[in-house]
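Shown next, in structure tokens, is the structure this report addresses.
Omission of a single protein chain aside, the complex is shown with its protein chains in their original locations.
So that you can tell them apart, the chains are marked A, B and C in the order they are listed, and the count of residues begins at 1 in each.
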């Protein structure tokens, strides 16, 4: 699939997997203070292996680069240059990434979108660069990688004894 | 806003508001056999006045047209030419339209996506034309217009007597 | 419909429309420093008139109250009592509220979910009270009311001159 391609594409746009792993770690540390940076990096890599994530990145970065080359039609070109706040297609693509890991990823994405941490803050439209889609896609990937870790470290076993007790009892 | 612009854009791509109204009517008729075509057309017009709908159309049709001009980067250009079934960004944009009118629109969209009724069936990638995004966006608009009618004709009053009875009784 | 009913239901659970309006105002003020509290309150009222919002509130609060009465089946009862972080159905209901107003509401919801402002912070499971669903539903309503204001105050006209210029020119 397109794993190597999207890693190259991120690098070309000035973003490393480590940048994204840092954000994912920041999101998850309050719940897990022993979390290792390597675990976060591996989670980012797993997220980038998902086909829907690859397609969202390929499409969003294409739109960013076409806007830099001034080859989009009006009014899309103008909205991209202005990073129009009411244009929401960038968030929609990013949400398709976080959706894969359920609602935890989704609320983290909203938080990152408001607080713009790490490399997300550095990605702004200036000096002819346009990152309308990329900032949201990075937030989406970091939120998804963080949610993935949360799901893997879940301790749900404490509910099990209770179910067993219950289901051996009379049929309800 | 971009209302006139998106109507022109649809016409340029070979789709009239009447085409979309026909699909919306077909979806809603089983629940309302007195439904007038004019009501469906007005509902389509209202959907097209929503900003999120306009932005989805502007972005999706730009991608279709850039693919026709062969100016998208690889592998996006190739996936658009092949109308790759596993590329889902077109459905994602369409779902952002139906979401506005709740889950009714969403299930109608899924149905249209499988059954490809009316003008949606005619929009295929051939003779150099590319409609990867447009077919889904049309389905999304028709589904949204149909859901809008369903919400307006709702008869929920029959539950009210029951609530009133209940809330005058003892505080629960 | 159920407007009066859901206002009563919120009050019964310790939440006023003014509490929600305060959160909606806080979200929107950075973009509009002249925003009046009354405008926020009216926006909350409009959100509560939407059928999907009423259904989400009616369902979520029913689950909260059934858990307080200890009448839910295992393991749902236990997860509600523990306010299990990986139980995400509360966020899912809340997201169905914010979806109606597009992606702006969605990112605000994620932010509120992490920062827990105003009345949302006060709603915790203690002293036999269970607010697993209500805290998210309040965040969803505040985020939706704030997004509604953003959409109404949008200034998109600056793009129009450009489109007119473009569309009178040669057909692209």
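FYI, a residue touches a chain if its C-beta (ideal position, glycine included) is under 8 Å from a C-beta of that chain, and two chains touch if they have at least 3 such contacts.
Model, not experiment: these values are computed from the prediction.
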Worksheet item: Which is it among B:16, B:46 or B:103 that touches the chain not included here?
Response: B:103
Practice prompt. Check the options C:16, C:42, C:59 or C:153 and report the residue that touches the missing chain.
Written response: C:59
Response to the item:
subunit A residues touching the chain left out here are 1-2, 5, 8, 12, 51-52, 65, 96, 99-100, 102-103, 151, 154, 156, 159-160, 163, 167, 171-172
Response to the item:
Hidden partner sits against subunit C at residues 2, 5, 51-52, 55-56, 58-59, 62-63, 65-66, 71-73, 75-76, 79, 86-89, 92-93, 96
Worksheet item: If you put the missing chain back, which residues of subunit B would it touch?
Response: 31, 73-75, 78-79, 84-86, 88, 91-92, 95, 102-104, 106-115, 150-151, 154, 156, 159, 162-163, 166, 172
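By our rule, only the chains that are shown with their structure count from here on.
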Worksheet item: Counting in whole Å, what is the centre-to-centre distance of subunit B and subunit C, each centre being its mean C-alpha position?
Response: 25
Fill in: Whole-Å separation of chain centres (CA-atom averages), subunit A against subunit B
27
Practice prompt. Provide the list of subunit A residues touching at least two other chains, using ranges where the numbers run on.
Written response: 73, 75, 79, 86, 88, 92
